Structure formats: structure tokens, C-alpha cells
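Handing you this structure, nothing more for now.
Heads up, one of the protein chains got dropped from this complex, but the rest are sitting where they should.
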Amino acid sequence: MWERIGAILRKEFIQTLREPRLRFLLFMPPLIQLIIFGYTVTLDVDHARIAWMDKDRTPESRALLARFQGSGRFDVVALADNEDEVQSILDHSDAHAVISVLPGFARDLARGRTAEVQVLLDGTNSNTASLVSAYSAGVIQAFAGDVRPKQAKNRQTIRVEARGPGGAAGMAAAPITAQTRVWFNPDLRSRNYFVPGVAANIMLMITLMLTAQAIVREREIGTMEQLMVTPMRPIELILGKTLPFALVGLTNLALVTGAALLIFRVPFRGNFLLLLFCGALFMMTSLGAGLFLSTISHTQQQANMAAFFFNTPAFMLSGFTFPIRNMPQSVQYLTYLDPLRYFMEIIRGVFLKGVGVSVLWPQMASLAVYGVIILTLSALRFHKNLD
Amino acid sequence: MSYRRTRAILIKELRHILRDSRSLALALAMPAMMLLLYGYALSLDVDHIPVMVYDQDGTDASRNLVRQFQGSRFFEIRGFGGYGEIRRAIDRSKILIGIVIPRGFSGEVASGRGAAVQLLVDGTDSNTSAIAVGYAEGVVQAYSAEWRARGGMPPAAPAIDARARVWYNSSLQSRNYIVPGLIAVILMILAGQLTSLTIAREWEMGTMEQVLSTPLRPTEMVFGKMLAYFLVGLADSAVALVVGVSVFSVPFRGNVLLLALTTCLFLFGVMFWGIFVSAGAKTQAEAFQLGILTTFLPGFLMSGFVFAIDTMPKVIQVISLAVPARYFVTTLKALFLKGVGLHVLWPQLVFLAVFAGLVFLRAVSKLKRQKVA
Partner (left out) sequence: MNGFAVEIHDMVKTFGDFVAVDHVSLQVKTGEIFGFLGPNGAGKSTTIRMLCGLLIPTSGSASVVDIDVAKAPEQVRRNIGYMSQKFSLYDDLTVEQNIDFYSRMYGVPRERRAERKDYVLRMANLTERRDALTRELSGGWKQRLALGCAILHDPPVLFLDEPTSGVDPIARAAFWDLIRDLARTGHTVFVSTHYMDEAEYCHRLALMHRGKVIALGAPAELRRGLNHHSLLRLDTTAPLDTMRAIEGAPGVVEVAVFGSGLHVVVEEAERAMEEIRRRLGAKGIEIRRLEKILPSLEDVFVAMIEAEERKAA
């Protein structure tokens, strides 16, 4: 038995590694994909583009503008004079928001009345809009705090001792503040969240595609018929065919992890061996799925399509970009069928949270069960005949 | 270019398409299926944030605060427990925020020294976390204001009132921008696929050599093939748009004719692209992989579908200029949500037209070279 598995392994390696082009295709696209994904997939708003409309035109309003410019989060890209220009700026998507300082801003501040600033947001991308809204409120509050230090307000992570407007019968007010501590990703960089997820998806894509192709190709060029008349057992063929791809997948995992650490400086807090082990568990499911697809396909073309139809929903529903928590209940149940879902949780847990088996065992167990089931299923479906 | 030969190609392709009724049904059902699944499933809205409460104080004041969180549609209290439980729940991604109300909370509030509530946040999913923290702070502030009011204290009016007004998508529903983007991405994949297989199939079956030996010109071939699949693409677009508007009730505020025009330009571009890819690949399998790689990834990543282009590095922004889905997504979002017209959108249309033209020329010249070779 091992003799024959060895023979298939040797053959697969010779075939895959013979051509420089193929060697390149196995390891370069994952890295390229990681880099493209890593740079494109981000939900952070680092430099929100804003337009400024100053209807007050006082030193105070200009000070607020300077505050925005100095915050590092905003680029002031336009100055608007009237409502029509505001309309046009938002229509053309020239700015994410228009900040409009209303007349009497300085006067109200001086008299201790509430001064008004209007933030007009382009809500088209609701995510960007929420963030821009929160950031600009932050800048404005900080500015307000400086203008009236007596009434400083707490923001974000710092706890500020806050007092009431020291009046009314000398009675102190009782403001309650929120003290926020962010774990695992204190700067809230979305890249830290996405890059490990990309690695998971790349592994799925590569191994699924390769396995689905591998068996169908032999069937298409006719070599499968010749293999079937040898005393080889189905399990030998399956092991011999999938082990090289498992190796390719794990090598890619290591490569991509290295690149994530070096290029994107994503923190890695967990155990690398644990990650590799979970990668191997995950590989069982993706290789199993690939084999299963190859048993239902007759041509490489069909195998490709089947792999695509498996991979795309697996990717979309894995929680990679769109949190599973947000999905309708029925779709959430559906995601339990998605092996990528489990590995996504594992890889993020290991990278960012540094958690171990004690936390990740349910995901690991799910992958193991899933893998055994789908491998058995495809081994059963793989007959040594052409019927 | 001969009208007669182009029509001959068109008719032949239409016959292929109609004969293979299963593929045709699949091509027509696909956009609706994908849009339904993803449109329902994908959302970036942050609500029902799972939280755990550690109430060390256990007084009326602290319980009132907890009730505030319970009453908010943004939060869902998954349980009560100590630091250890919060830590474990965050490790297991069961909750996103742990709310700790310290001992002596009510006393400090009453004494006017000011009290702090601790929020322990899982920052892994930075985007959700940032928004969730904002909501949590909002709840705490509202509670604070209420407390003052009850104590007969004057409201701690912020010195500056930042009043946010949201245009176009006032409820900030992510579905309203995900669905138009999805339509664009789905059509990009589908339209590219439809044509990318057609020339590779002719190579694979050997009919290409036969066709190339006739006086047929590459221009006629590309145009005839594109037109046939264009009809399928149009039907797909109609299905996708109708589903988007009727099922997901995404507002449509723009001009229908403008939408039709943009869709046509976009389909031309992507379908020529499919033919171009196909002309380079000798097998359908190869054409499929190339097609997916060059439509799905750019369509998903560089179109502005979810990930805003202007936050990407400059190099990527420049690359994204060559992605037709980018212009289509921009136009769709503008037509759906903003309701703007040609005076705003003309650059997008020009880009789409230029893309279609350039790719058409490339596809033709590639086929010409093969005809000679």
C-alpha cells in the first residue's frame, strides 16, 4: 500500500515541479493575492476628505478648521461658499462630509451658549459615514473642551475628571463617563483583522482548485482508466493525490504568515505550531471538498466551475468581511457548512488573541469531523470503475 | 466590417446559447440567486452587539444603567459575570464588549465626584468595534444626562453641538450600498464568464481553424459573439436590478435611461474583456481561471463595492482605474442613492466607453495575430 502511495506521490511531485511555470504558479499567486488583499481590504478611514463651509468667518471658526487639519485624520479638500456648492461636492463624491460652521459660532462660544456646527455626511457608504461622523464629533468635542476647559468632556480611551459648570448652589454634577479599553487590536487597525483572514481564504482557494483539477485531469486525458486497472485501492489514490496538495497548502500558510508579519506587521500572539496543526485540519476539509467536487465533475472545466461555486459563497459567508453575527438566522445556520468559517475564527484567534486549544477546540473539532465526513464521502463516491 | 458575416456569427452564437438550455437557465438564474443570498446575508450594520455585564455595584443606579443597555436595539446582553467570564467570552468571540460597573458607582455618582464605567472591547474586528464603542459611549452619556435631569441639575450642555446630518442614506443602512455594489460585481463576473468561454471553446473543439479559414474578419467575430452574449447580459442585468429594487427595497432615485446606458457600456467593456482573455487561452479551463481571476478579484476588491478606494495606497488606486466595475459601482450607487444625473456622472460613462473601446481593439488585434500564426 505505502509503495503505491509513494509512487503516486513521486509522480505528482515530478509532474507539478517539472515546469518552472507551474512552480511559480503554486507559490507566487498566494503572495501576490495577500499583498493585493492586504492593501485593498481595509475599512479604516485614515484620511477622510472633508469640505469646509465657514459662515462665521471668525478667528474661532478658523481655529476649528486648523484643528481639523492638524488632526491627521482629515484632509480638507474644498472650501464651499453656499448650499449649492455643498450639494455639488456631495453629488460628485468629492468629499465624505461637509463641515459647516454656522453664523454666530464665535459669539455663542463667547457668551457660553451652545455653538453649532453642522456635519453633512455622504451616507452612500454607511460604514465610512459612521466613522467620519464619529471622528469629526471627536475633533469638535476636543476643541470645545479646550475652549472651555471647565467643561472638558471625556473622549475615547482617556478618563477625564469632569465637573459641572461650577454654578447652581455650588452643587457638583455627576457625569458618568465611559472608560474604554480595547483588547487585541488597540489601534483598531482593520488590516490586523483582514490579513490573517486572507491567508485562510488563499489556502482554501489553492487547495480546492488543485484537488478538484487533479483527479478530473487524469480522467480527461484518459490516464485514470489505466490507473484503475492496476491493483491500486481508492484510498491510496486519494492519499497520494491529496498529500502533495496538503503540503503545498501548508507551505503557502507558512509563506503567507511570514509575509503578513513582515509586510503588514500584523501581530502574531499565538502558537505557530498550533496554527499549522489547525491548518492541517482545515486542509482535510478543503482537500475533501476538492475531491468531492472532482467526483461529480467530468471535465476540468466543470471542476473549475464547481470549485468556484463552492469557493465564492464559502468566502462571502465565512465572516471574512461581513460579520456572521449580522446575517439572518437561516444564513447563520448555513455558515456551519462552511469550513472556512471555522478556520477564519481559528486563524484570527491565533494571530490576534493568542488563544490556544482550550478556546479553539470547538472549531478544531468541527473541522476534524467535517474533514473526516467529507473525505469518507468522496472516497465512497470514488469507484474504481467507469460506471 | 461586413454586416452579413457579423450577423451570421450572431445567429450562430444565439443558436449555441439557445440549444444549451441548461446553461442558459443557469446564466439567467445565477444573478438572482447570488443577489438574494448575498443581499440578505451581507451586512456591515452594527446592531445586536453581544455584551456581558459585570455589575460590581449592584445598586438601583447600576441596574438602571444596565436597563439602558437592554433597551437599546444596538445591544444584546448575553449574560452577567466577573472579569474571568468576560475574558473567556471575549476569547471565544461570544461577546464584543464587557461592561464593568465598578463598586461604589452609585455612591460616586451621588456624591458628584463623577463615576466611570469600564468598557472592555474586543478590537479584533476593528470596524465593528469602533462603531460599537461609539454606541456604548452614547448610551452611557444619555444615562448621564438623564441622571442630571433627575437630580435637577442643569444639563451639561456641550459647548459645541456637532449636529450630523446624513444625506442619501439617512438611516445608514449598509444594505443600501452593498446591494448596488453587489449587482455590479455579479454582472462583472457573469458577463466576463459568458464570453471568456466562447472562443476557447472554439479552439478546443477545433472549429476555430475552420472559421479562421473563411473570409471572416476578427472584428466581425468579436462583435458578433459579443452581441449574442450581450442579450443574455442585458437580461441578467434586468433581473438583478429588479431584484435589487423590489426585494431589498433599495431606493432608486436616478434616471432609468441613464442606468440602461451605463449598463450597456459596462457590459460591452466586460464582454470584450472576456473575449480578449479567451483569445489568449487555448482551453476552456484556462479561460475560466483567467476570467475569474481578472473579474472577480478586481470586481470585489477594487471597485469600491465595500472597500472604499480612496483609503487604499496610491498604487492600488491607479490600478483600480483599469477596473470597469469601479465606474459601474460608482454610477450605480449614485443612481440608486443620490439620484444625480449625467452632468455628474459623465466622466464615469466616458471611462466605461474608453475601456470598452480599448479592450475591443486589443481583442481584435490578438485574434488577428492568431489568424496569421
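For reference, chains read A and B in written order, and residue numbers begin at 1 within each chain.
Basically, contacts are C-beta pairs under 8 Å (C-beta built on N, C-alpha and C of every residue); 3 or more make two chains touch, one makes a residue touch a chain.
This structure is a prediction, so every number in the text was calculated from the model and none was measured.
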item: Left-out chain, listing which of the shown chains it touches; value: A
item: Omitted-chain contact residue, chosen from A:I221, A:V357 or A:I373; value: A:I221
item: Hidden partner chain, touching residue among A:Q69, A:T230 or A:T376; value: A:T230
item: Sites on subunit A contacted by the missing partner chain, in the whole complex; value: 3-4, 6-8, 10-11, 14-15, 18, 221-233, 384-387
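Everything that follows uses one rule, which is that only the chains that are shown with their structure count from here on.
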item: Inter-chain centre distance, subunit A versus subunit B - centres from mean C-alpha coordinates, in Å; value: 14
item: Complex interface listing, subunit A residues touching subunit B; value: 33, 36-37, 39-47, 49, 90-93, 109, 114-131, 133-134, 136-137, 140-141, 143-145, 147-148, 151, 153, 156, 159, 161-165, 167-168, 171-190, 192-193, 209, 213, 299-301, 303-305, 308, 312-313, 316-317, 321-323, 325-328, 331, 345, 348-349, 352-353, 355, 359
item: Contacting residues of subunit B [partner subunit A, same complex]; value: 37-38, 40-48, 50, 65, 88, 90-93, 108-131, 133-134, 136-137, 140-141, 143-144, 147-148, 151, 153-154, 156-170, 172-174, 176-177, 197, 283-285, 288-289, 292, 296-297, 301-302, 306-308, 310-313, 315-316, 330, 333-334, 337-338, 340, 344
